[in-house]
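Excluded from the complex is one protein chain; the other protein chains are retained at their positions.
A, B and C label the chains in the order they appear, each numbered from 1.
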Amino acid sequence: MSDLRNLDVELVHQPAFLDPVTSVIPTFRLLQQDGTLYPGAQAPDMSQELALKIHDTFLFIRALDERMLASQRQGRISFYMTQTGEEASDTCSAAALDAGDVIFAQYREQGALAFRGFSVDQFMNQIFSNHKDLGKGRQMPIHYGSRELNYVTISSPLGTQIPQATGYAFGFRQSQQKQCVICYFGEGAASEGDFHAGLNMAGVLKVPVIFFCRNNGYAISTPVHEQLAGDGVAGRGPGYGLKTLRVDGNDALAVYEATRLARQMAVEEHQPVLIESMTYRLGAHSSSDDPSGYRSRKEEDQWRDKDPVARFRNWLIKQGWWTDAQDQARQAEHRKAVADAMKRAEKLDSPPLEDLFSDVYDLLPWHLQQQQQQAREHILRHPQAYPATAPRLKAAGEGKA
Amino acid sequence: MSDLRNLDVELVHQPAFLDPVTSVIPTFRLLQQDGTLYPGAQAPDMSQELALKIHDTFLFIRALDERMLASQRQGRISFYMTQTGEEASDTCSAAALDAGDVIFAQYREQGALAFRGFSVDQFMNQIFSNHKDLGKGRQMPIHYGSRELNYVTISSPLGTQIPQATGYAFGFRQSQQKQCVICYFGEGAASEGDFHAGLNMAGVLKVPVIFFCRNNGYAISTPVHEQLAGDGVAGRGPGYGLKTLRVDGNDALAVYEATRLARQMAVEEHQPVLIESMTYRLGAHSSSDDPSGYRSRKEEDQWRDKDPVARFRNWLIKQGWWTDAQDQARQAEHRKAVADAMKRAEKLDSPPLEDLFSDVYDLLPWHLQQQQQQAREHILRHPQAYPATAPRLKAAGEGKA
Amino acid sequence: MSQMNLLQAINSALDTAMKQDERVLCFGEDVGAFGGVFRATSHLQEKYGKHRCFNTPLTEQGIIGFANGLATQGQVPVAEIQFADYIFPAFDQIVNETAKYRYRSGNEFNVGSLTIRTPYGGGIHGGLYHSQSPEAYFTHTPGLKVVVPRNPEQAKGLLLASIRDDNPVLFFEPKKLYRAAVGEVPDEDYTLPLGQAEVLREGTDVTLVAWGAQVQAIEKAAELAAEAGISCEVIDLRTLLPWDHDTLATSLKKTGRLIINHEAPRTSGFGAELAASLQESCFLYLESPILRVTGWDTPFPLALEKEYFPNELRTLDAIKASVGY
Partner (left out) sequence: MSQMNLLQAINSALDTAMKQDERVLCFGEDVGAFGGVFRATSHLQEKYGKHRCFNTPLTEQGIIGFANGLATQGQVPVAEIQFADYIFPAFDQIVNETAKYRYRSGNEFNVGSLTIRTPYGGGIHGGLYHSQSPEAYFTHTPGLKVVVPRNPEQAKGLLLASIRDDNPVLFFEPKKLYRAAVGEVPDEDYTLPLGQAEVLREGTDVTLVAWGAQVQAIEKAAELAAEAGISCEVIDLRTLLPWDHDTLATSLKKTGRLIINHEAPRTSGFGAELAASLQESCFLYLESPILRVTGWDTPFPLALEKEYFPNELRTLDAIKASVGY
């Protein structure tokens, strides 16, 4: 080891302070809103099959988000988050990856998960916290995860997944797997210390990771200009030793192509990459939020005109791969599938009492055994107060006896 | 509030990834090692008086560091950290400030403190943890601080002072004082999450703060190239909305001038600034460290040739403001002053037992009163085991009785 | 006097403090124009301007680091952490910096003017990360004060006292009660004492102690116990650090029995400290072991939240166990 700084490379004798960077990194865009490519722009090599799968994912997510938000309003679920307006960012970046690549998401990336094959029932079981939820009903709605689909379970604390993604990618490199990790986060989460740690470590340790920032204009009510100064999040990438690109997040083709190239660099050269995807959260932050308190209808409308789903559909139709009639029919199918799945999920039991105590450790230590026993006895003493668990405990007890 | 992102400013249709930045920011330097200015370089407007005060600070610090390191080797103190080779960075940046400006230091900035007027006795009392230490003997040697001199007491956890400096500067702005804050830290500490938080908040909130990074090549044994990728620490400044300059940290004049200009921007425009000062830690990390385990003699020697103190002295002599003979004499005076102060400080009592319990809160809550009483009784029961406090407690007790 | 819910009482305290002292600043994620995700800082930016009530970037370590610096400078920061579950990124700034600022500098510098507000606790279907009660972590940290109000009137008086206390205070707000707890709150400026517990109900057989939202659980349990002929003394601890030993000891010496209730997990929860201290100071008065009714030693669940909760029924079971010991 030694001090490798190149001090004498370039000397100046005038104190020329560099200016804060406002906007210098251009935005990569291929598709115009009407579905035609910009002159000189080239469409990525995307098969009809893949293109239709992406679009189908869009339609599914729209159906899911719409229905779930309505269900929340009806009091059937406690919480929901839509990704309306941002579907292209996660779906098309995930579409550019290998199924063995691992996804660390923030929470607004249901498109990537649906694209991977998470079924409508799996979504519903998580949202309804029933006993079939892979997460055993422990987290709020939208905290999905699936080992089978290489989608690491969502965690609410913001930014924590960023250095974890770096570590996971180091593990890939260590075990010589030709895979990469993609790590999604919002421009708000990029202010957390974990962002700095994760990107810096990736740059230094040279790991196959793609940091994918969804810059959707807001962190709850806080607009980007109260979140950061300088040239967005992309403006920070090169300083960490990352390859960096800003992309129009509402352009499915550009997002796909950007991620495809990023994956190559990550996997072939262990070159970490940062992509900043410029998009807009058309809906509220979550079902608990009301954006009219901090932004205008007009602004929202401007962005509604840039809808990524419409833009991509226009392209598909221009390609001759899809029609409006097909689109209507498919939308109806998804709506029905979602509604049916919801009815199934609602009816399922919540997880059994054991799932309150399992998975804290690999096995139950003495104190959790004791506490589980206390809980059991207490519930059986006051069954009327615990309608979800008491009947099953009783049945089990009687079964035993 | 609204989404002020400028999305359509510049579009590109090719996915041109930005490369990681290695070295693009040049280094501002005025003085050559022989004490002459570079052709075309202009010396800052520095009075003879100020120049000699800076140089005198250098000589004092050298005398202090040398003697204290020796004392540590002799077992007279437990710990010490020298700043040999880096004196120009902190001393000359502090020299460009107003006395009312506040200093948040890391730990290797004794030059700035000496320049402000911390006396040799004050240094010694802290190092010897005696009852005259302003910090009441609670922290390890070199954790200085002085409200009077606007030098916030050093804290060991790295990076924590960075967002604090932003907050302090916001307070200045809030109370409309025309002052700024300078915040020193190493290139190692710049990897902490607090660095990201502090610089980002400064950029967004527009506060009068100068972030001054001493990039001295190492964080203990870790060289810069294992600490960060990209163009050093300066490479990150513009991304946070900061004015940014890289300066030769071994060039007293360049550091002074850079900081003078930075202060103007901070105080007049509330424009936060980042300065990266390129220097080298000639000594060990601390008295507990041995650098031969991680770097070569040769590398050290190369840097010894860039000694900032010698360079500045050469300039002073060329200016006709100073002579070698004066230098020798003054060095001897400082050595004696340090040795004398050390003898005085060593003889002073350690802080009284009350200082174990005071300052946890503004006043002693019941439980600390109780614990203090228990400690007192215990010590009086076993006086032989507590030679530092028992005799005084006894004396006080007898005085009372 | 006005009818207020707990959020309105908090808002009134902040308004009162900002009006009275221009050094009082409120900030945190979304606290500016929007008034905070729970609306605790509603209208404060309108009234006092963008420099006294403002949004910060999304960084808890930054918020508290910034607040520490502001307090050192002489302002009176009231920093909001959006959920207590998200206070952990700021743990280093709180535990290593805030708590030790005065001590390590020999009081050359201190952050005594700092208050950190944060909503805590379960009961809102929040799962692991919108339900935690992390107060015990902070009680192991000399230099901090920890305060938890139980209702609107307490919230205003204790928050004003916290803002004005010359020590850093962590102020945990029971978010379950933000809108659910409604009561009469004085409109004027007033403070309630820190470090003092309050006896809410006198009794002779068992002492029950809790803080924040759980005070309701022990109050209900006391009523159920009364029906069974057991007389409970009910105490709201209010301040956890430094806590009011005398009030608890006096009560315990009278009743001989103590039950502590908290929502956080049992192991090393603050109930442990209370039990450990009081078994020592009241040993000869104890007629049965001190019992703790707490959250289980698991992360906070979602679907089985009810089964996790140390509610009035579990408290009642403990009361009976204690009396029947």
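Here is the rule we go by: contacts are C-beta pairs under 8 Å (C-beta built on N, C-alpha and C of every residue); 3 or more make two chains touch, one makes a residue touch a chain.
These figures come from a predicted structure and were not determined experimentally.
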item: Among shown chains, those touching the left-out chain; value: A, B, C
item: Selected residue (touches chain absent from view) among C:D15, C:E29, C:D92 or C:D317; value: C:D92
item: Touching residue (missing chain; options A:R5, A:R138 or A:R376); value: A:R138
item: Given B:E109, B:E192 or B:E276, the one touching the chain that is not displayed; value: B:E192
item: Which of B:S221, B:Q264 or B:Q331 contacts the chain that the document leaves out; value: B:S221
item: Candidate in contact with the missing chain, chosen from B:Q139, B:N200 or B:N314; value: B:Q139
item: Option from A:V152, A:A258, A:L274 or A:L316 whose C-beta touches the chain left out; value: A:V152
item: Missing-chain contacts mapped onto chain A; value: 1, 102, 104, 133-136, 138-139, 143, 145-147, 152-153, 155, 157, 160, 162-175, 193-194, 196-198, 200-201, 204-205, 355, 358-362, 365-368
item: Residue numbers in chain C that touch the chain omitted from display; value: 61, 85, 88-89, 91-92, 95-96, 99-100, 103-104, 128-129, 136-137, 139-140, 142-143, 241, 264-265, 267-277, 279-281, 283, 286, 288-292, 297-299, 325
item: Residue numbers in chain B that touch the chain omitted from display; value: 78-79, 129-130, 137-140, 143, 155-158, 188-189, 191-194, 219-222, 226-228, 288-289, 293-294, 350-351, 353, 355-357, 360, 367-368, 371, 375, 378-379, 381-382, 385-386, 388-389
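Definition applied: only the chains that are shown with their structure count from here on.
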item: Chain whose Cα centroid lies at the greatest distance from that of chain C; value: B
item: Centre-to-centre distance between chain C and chain B (centres being mean Cα positions), rounded to whole Å; value: 38
item: Shared-contact residues (touching 2 or more other chains) in chain C; value: 33, 57, 59, 61-62, 89
item: Shared interface positions of chain A, touching two or more other chains; value: 191-194, 221-222, 226-228, 294
